[in-house]
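Worksheet: one structure, shown below.
Missing here: one protein chain of the complex. Every other protein chain is in place.
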Amino acid sequence: MINDSHRKTITFISRTPPYGSDRAQLCLDTALAAAVFDQEINYVFHSDGVLQLLNKQNADAIDCKTLGNIAETLQLYGIKNAFVDQGSLQQRDIQEGDLATGVQSIDVEGLTEIIDKSHTVFNL
Amino acid sequence: MKFSIVLYAAPYSSEAAATALKFAKAVLGQGHTIYRLFFFNDGVHAANRFATVAHNEISLQQQWDSFIAQHEIDSVVCVTSAFKRGVLDEQEAKRQQFGVASMYGSSEIAGLGQLIDAAVNSDRVVNFG
Partner (left out) sequence: MTSLHTISKAPSSRLFESCLPALKQGDGVLFIEDGVYYCLTDASLAVSNPGLEVFSLQEDLVARGLKDRKIDQADVIDYNGFVELCCRYDKVISWF
């Protein structure tokens, strides 16, 4: 068992689109495993990772598990600190209204602060 | 310092498996310890003992195996990544009636919890992919 003195802040940065590779799923699975360990967890959608949050996905069409409810899944596992990088949204001309809810938008300062406070960063 | 090293990429497809090995050797060479190696995603191919190369060459897989065995490093191959890529330990090979394991015995099969445990208990986690 892990005691409290070992409690660390682990940040996951998910940077890939949802289905073209399994990295988005990999990042999510790792974060969910970390949630079970009762660590302080941040989950950041960055670069092409913001595309995971687009509404109206239906991956049945390509025989994949739809990732669109990823924000809900994170919350279900107690990961409350889910963020989306504003700069990445702007670069892709995506409005926050196009996205799944339950994710806070952060600017550059917000991102550097999250990274600053992390003990470990998984950058996928 | 206690390091953990995570490999995400298959040998030969990218340089990462070779880089990670050189890095791991330098970690020990400088008197640090390796808390755990974690082979994840395509990185599990590094533990495939069925990889063969020309006579006068040593495969990256063999190099990883000797390094792990020689230094008795705690080495984990991610179960969900490994089985679907045909990297099977003895138990799973038996269960599937393949008779013989395709994974080196120097590593063991385990879940993602071992990666998080490594993140919690190491001073540094270094990822290669």
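Order of writing sets the chain letters: A and B. Residues in each chain are counted from 1.
To be clear about the criterion, a residue touches a chain if its C-beta (ideal position, glycine included) is under 8 Å from a C-beta of that chain, and two chains touch if they have at least 3 such contacts.
Since we're looking at a predicted model, the values are computed, not measured.
**Student:** Which of A:A59, A:L76 or A:V108 touches the chain that is not shown?
**Tutor:** In the full complex, the listed residue that touches the missing chain is A:V108.
**Student:** Give me the subunit A residues in contact with the hidden chain, please.
**Tutor:** So the residues of subunit A touching the missing chain come out as 15, 46-47, 87, 108, 111-112, 115-121, 123.
**Student:** If you put the missing chain back, which residues of subunit B would it touch?
**Tutor:** 1, 3, 8-9, 14-16, 19, 22-23, 25-27, 29-30, 32, 124-129
Everything below uses one rule, namely that only the chains that are shown with their structure count from here on.
**Student:** In angstrom, rounded to a whole number, how far apart do the mean CA points of subunit A and subunit B lie?
**Tutor:** 26
**Student:** What part of subunit B is in contact with subunit A in the complex they form?
**Tutor:** Checking each residue of subunit B against subunit A gives 8, 40-41, 80, 111-113, 115-117, 119-121, 125, 127, 129.
**Student:** Tell me, which parts of subunit A touch subunit B in their complex?
**Tutor:** Listed in rising order, the residues are 2, 6, 8, 10, 22-23, 26, 29-30, 33-34, 36-37, 39, 119-120, 122-124.
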